[in-house]
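Everything on this sheet refers to the single structure shown next.
For this depiction, one protein chain was excluded, whereas all remaining protein chains were kept in their positions.
And then chain A:
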């Protein structure tokens, strides 16, 4: 093998409170497509940002063609021969395809841009890469795939040593992905080193030659794609080497399935976010959503709450068809949603605990009918005791609470509205074990009281412990639904996630 065109040796990068990259080595050879794998937060984007000079590494070095370089910014990276094409196409939609390829470096004569030359050269380049588009057409009128390819053509025409593709396929359909892969293979054969980031395992296996796996900012290893099975890859990514995991009590299946479903979704999906899926939740049922980070879990539950609007399918709440155009409609039908990011999307940190708790109820009542002080205190007191929110001071600013207690405040907010369906997105992330157990217990007891719960968690054990039914997601697609009977194990679910089949 020839020498590496790009090498990172012992690179570390920290942000306040986070170690994003710790002593990572990385090599990229000319003429290869190299996949960078890892869950969200594994350090993929940080690594790319160090390579493109957006962030400076705290330690370690980057070598380009054997020489040590310090990249100062995307512009500098480009002059060194490292070009990046992001998921969001960074071109100007109001200009023509040809102009997007050449803007900033237009051929000109006596100060005047030579449009004919631009169009001719753009047409040549597009033909060379087999991109079938009229160079005179406005970029915004092209499909996303074409825009992405135009971005690649521009990047390669400027500097063609290293090409970084950051999730280029996430909003493309199958044919468009094929078109992109064709161009990628052609570039590889021309000797370009391509770094490819994607959440889609199938695509990674289809196009990449080698892969580097990161987990929690650390290098797990560098593998030839052909030598690494999918199950091993998922194992490396999640750090769960399928050792025996503690097996816990699994709630038995009951006759609740007979009842009218609280939520019935048919063919609900949103382009670029999650493929259409069916979902039924009955009263008193806990449905767990399992899948890798980025597999579409949050996207799925946001559709159920109307936080995002689905572009296909129908939803019935309590047997009645409902058009979920916004969260207020879902709330009116008794749906409550605790978002994943409790700090930015749920809790209002400057308000007190008590104020946070009554927020949803007040909103449901309407602003013209304020809750009386006495009623408020009674409710807040009741739920703070029930959920054991600690410290038990309703007048404390919510920001001063620990993560677990903040989560309980959010739960209290929704429980107070007595929802029929409670959607919990990662309610136990980042909180300590004790609080975790309490929240799990609470979910189970809510279900016993007849509340339907849709539960998202990255921890398979947790999903298995409390759900009656598990929906498995992969690559933004719901691929399996399994009743949680005794024989289901985290390993079994991992295998489904890795292979896409129930074996």
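Of note:
The working rule: contacts are C-beta pairs under 8 Å (C-beta built on N, C-alpha and C of every residue); 3 or more make two chains touch, one makes a residue touch a chain; residues count from 1.
In this text, contacts and distances are computed from a predicted model.
Candidate names were "Spore germination protein KC", "Sarcosine oxidase subunit alpha", "Response regulator" or "Sugar ABC transporter permease", and the UniProt protein name of the unshown chain is "Sugar ABC transporter permease".
One of A:12, A:90 or A:182 touches the chain omitted from the figure, and that residue is A:90. The hidden chain makes contact, of the residues A:108, A:365, A:390 or A:418, with A:108. Within the complete assembly, A:136 is the residue of A:136, A:191, A:276 or A:492 that touches the hidden chain. Against the chain not displayed here, chain A makes contact via residues 74-75, 78, 89-96, 99, 103-104, 106, 108, 111-113, 115-116, 136, 138, 140-141, 154.
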